[in-house]
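One chain of protein is taken out of this complex; the other chains stay put.
Order of writing sets the chain letters: A, B and C. Residues in each chain are counted from 1.
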C-alpha cells in the first residue's frame, strides 16, 4: 500500500536498510525551478548525523547525499528527485545475539510475525538510519516552502526531566549537542545521559517543533486535517508514542474560556491572537499563528541489561544488546521532527494553491 | 484531495452539514457476503446520539440510519454502501450572533480564511454532527473485523479530573451516561459537569479505546504504521488535540528496562507479554496484545461567556454562544473514537490479507 | 481500494444499484464559491435519460437530481457535494431467467466469480444506471472548468457504419436523438437501429469527445499523463473496449513526417499547430490544441436471441433477455463520455494550479 511513501502532492518514498549498500529517497511532486543542490540538503543531514557526541551512537557515517535526478543547472525540473546516501560504516558485527532473539520493545518480533523474514543486521529496515532520508526530504520541502516559513525544533524533555520554559532561547538550540533551548538544561541532561549510558540503560524524550510564517487556510478538513497529517507524520518516526498540538493533552483540563484563543484586529487586516492554545490549527486548518507540535519518544530497547524474551522458535531465553548504542534516541529526533513537519507543510501549501 | 475520505482499502467518505437535509457516508471496499442491515448500525448511533442526558447538547435527533446501497438480501455485495441519516432537528435559529463573528477556538475563522464562505448554521460542515457518519462507518467496520475483535472505549479524564484506574470496570462503562469505567468517577464527573454547565462554561476530556483480538502482524511500516494511522484517525476527530499509544507521553520518562515489554513463551506458541507499555504496537505493527490508544479533546468553544474576537470585516467585537451546548464534547467522543479505531483496524486487516 | 471513486483532486465517488432506492455521487475537492444548484446539473441528466426515443431503453426515469450537501446560498463551500437521484421505475419484474444464469458478454458471471453474490435485479451495480452519477459529477466539473473550456461529444460510428467527417456539424448533434454530427447519418443510423431492434439484436458504437480551451501544461508525466487518465476514464464506462487519442490507432501507420504536428508562431505568443494528430496531448501534457478522444463500445449482451451459457451451478443451459433493452448502448454513452472528460480535466486543472 505504498507504506514507504509520505504525502500526497509533495510526496516522498524512502528505501534502504541499515546495513545495505545505501539508503535513499525519491521525492515526487516538487515544483519546478527551485534552487536545489546538495548544499541545500547536506547541512540538515549533518545535524542528524550520529557519532557527533558521546551521547549518540558511535556509528560513523559521512552521510554524504547525492542528487541522482530531478535537477538541471541547479534547479528542480518537476521530475522526481532521487537522493542517495551510501552506508559507509556497516562494520562486520557478530549478530548471533539478536539474529534469533527478539529484543523486548523492539520491532524484531513484529517484523518476524508480519513478514516471516527479517534483515536483522543493524535493525534492517526498522533502523533509525531510515530517518536520514526523511531529513533529506525535509530539506527539499524547505525549498518548496521558501524563506517566509521557518521550522525549528528543540528537545524539551529527557527522561523525566522537563526543560524550564521560562528560559527558552531558540538561539541556544544550536549551541549544544542536545538541541536544548536552555543552556542549563543542556548541561544537566548531558550529565544525566552520561550516567544512563554508563548504566547501559536508555531513556525517552519529548521533542517540540514550531513552524512560523504559515498563512491561515492550509490544511483540509475532514480526514486530512493539518493536525491529523502532523500526528500521522510524527507518529511514524521511530520510537514515537504520542503527539500533541498546541496545549495538547493539557487542553483537556482547561475550560472553554481558558482554551479558546481570543482575537483582536491586527495591523494588516489579519487577526492578532492573544494566546496560542490551538497550536496554530483550528478545525484542521492553519490559523496563521505558529504551528506547535510535540511528540514523545520511548527509550530505545537496545540496552545492556539482559531481558526475558523468546527466540524465533518460541522458546524462552534472554537477550541484551552489545556494542554502541544511543542512550536517548530522542536527541536525533529533533531534526527528523523538523523534516517531517516541513514535508507536511509543503504538501499543504501545494494543496492550498490548487484550491485557493 | 479527497479529504473527506478515510482509509485505503476499507475506505469511507462522509458528507453533510449540521443544518442540511441529511448527513451520510459511503463505504467502499467492504468485503462481500457480510451480514449487514440497519440493526447492525443503529445501536452505535444511539450510543452517540445527543439529547440523552442533561450533560450533552439538547439537540433532539432520531439519528435513524438507512442503507441505500451495497446490500442484497441482508448481505454486503462488495458494492459501495451508502448510509444516510436525516437531520430532523434543525430548528430555526437566530444566527445573527455567529454569522459574522468568529468564536475563539472554533473553526469559524479558519473555514472563512480557507474558503471565503462558510455555512454558519450550526457549524455547517465542522459540526460534531459529522461524527454520526463515523460511528455508522465504524459499525460496518466491526462487521468486517468479526467477533474475534473487540473494541471498547471509556472516558478517563473530564476537565482535570482523572479516573482512578485501580477500580477500572469495563462493565460499568455502559451503566452511566459518561462512559466512565468507574462508578464513583461517573457520579463525581456528573456533578462537576452540572456546575460547568450552569456556569455556561465547558471543559475538555481524555478518551481511551482498547482493541482486543488483533493478531500480530497488522500495520505497515514505514509511513502507514498502525500507530501512525491511529494517530491520524483520532486527531481527525473534532476537538482532538493529542493522541498517544500505550504508555504514550509517559514512556518518555521511562528507562529502556522499564519500557520494553518482556516476553515469555505462551501456551499456543505465541508469546505472552509481561506488560503492555507498547500499547500493542511495535515498529508500526501489531504485537498481538491489546491495542491501547488515548486522545485528548479540548473544551468546546461554544460558551456563554462573551469573548473578544473579530468579525468577518476584521473589526474588533465580542461573541458568545446562545442556546443549547455540550459542557463536555469529550463524552460523545467515546463511540466516535471506538468507530475510528474499528475503521483503522478493518483497513489493516484487509491489507494484511493481501500481503500475508 | 476505493474503486468506486475517480480523480485525485477533483474526486467523485458513486454508489447505488439499478433497483435500489436511489443512486448517488459524492464529489470531494470542488473549489469553494462556484455557482451550483440543481439547474446546473439537470440538463445533462436529461440528455442521458433513457426513454426519450424508441432507440433507447424504455425504462422511464425522471432522473431528478437533488443536492444534499456542499452548497450554501447557491455557491459551493468546499465541503463534499452529495447528489442523489431516486430510482422511480424499478418495475417488478420476473428475474427467473437471469437470476441463476450468466448472460454471455455480461458482467453477471464475473461479479458472481468475484463476490460470490450479486444483485441480479436490473444488473445491480453493473447497470448503466450508474452512469447517471458520472453525468452529474461531470456537470459539477464543468462549473470548475468554467466557461473558457468547452466539452462536446458525438456519435461517430454505429455498428459498422462510420460517420462521414466531411459533413461534420457540431450544431447538428443536438438536433437528433443519436447525437450524430451529420444529419444524414442520423437518419441512416435510426433506420438501421430500428431493424436491429426488431431483430432483438444489438450493435456497438464509437463515441468522440472534444475539449476546447485547455491551455498548454495540464497533465502529469509519467503515470498520470493526461491521456493515461483519459484512457482510464473512458475504459471505465460500461461496455467500453477501446480508447484512442488524436489519430490513435491510425498513427501507427503514419510516418514521423506525417504525424508530428508542425508549429508556427501565433498571434499571442502561443504556437499555432498546423495539424492535430496528437489530439492535444504530447508527453502526457496538453499542448493547447483541442483534446480529442474516441472510445469504442461493444454491443449490449442483453438480446432476445437465446445463447449458450452456464448457470450458477455450472451446468449448461441457454439464456435470453426479456423485455425492454437498448439496441445500441453507445448512444447514451455520449453524455457519459463528455462527463468523464470534464472530470479528468477539472482534476488536471486543479493539479496544475498547485504546481504552476
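Please note the rule applied: a contact is a pair of C-beta atoms (placed from the backbone, for glycine too) under 8 Å apart; a residue touches a chain by one contact, two chains touch by 3 or more.
Treat the numbers as computed from the prediction; the structure is a model and nothing was measured.
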| item | value |
| --- | --- |
| Given C:30, C:107 or C:291, the one touching the chain that is not displayed | C:107 |
| Touch with the omitted chain, as defined above, among C:210, C:277 or C:332 | C:277 |
| Option touching the unshown chain, where C:243, C:291 or C:346 are the choices | C:243 |
| Identified contact with the non-displayed chain, of C:150, C:213 or C:288 | C:288 |
| Missing-chain contacts mapped onto chain C | 1-6, 8-9, 14, 102-107, 109-111, 113-114, 125-126, 130, 157, 159-160, 196, 201-206, 216-225, 227-236, 240-249, 251-265, 269-271, 274, 277-279, 281-288, 296-303, 305, 307-310, 314-316, 330, 351-352, 355 |
| Chain B, residues in touch with the chain not shown (by the definition above) | 8-9, 29, 31-32, 78, 350-351, 353-355 |
| Chain A residues touching the omitted chain (full complex) | 1-5, 8-9, 11, 13-17, 20-24, 26, 28-29, 32-33, 68-70, 72, 75, 77-82, 111, 114-119, 124-125 |
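Simple rule for what comes next: only the chains that are shown with their structure count from here on.
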| item | value |
| --- | --- |
| Chain pair with the most C-beta contacts | A-B |
| Where chain A and chain B are represented by their mean Cα positions, the distance between them in whole Å | 26 |
| Distance from chain C to chain A - Cα centre to Cα centre, in angstrom | 46 |
| Gap in Å, rounded to a whole number, between the CA centres of chain C and chain B | 39 |
| For chain C, residues contacting two or more additional chains | 8-9, 29, 32, 78 |
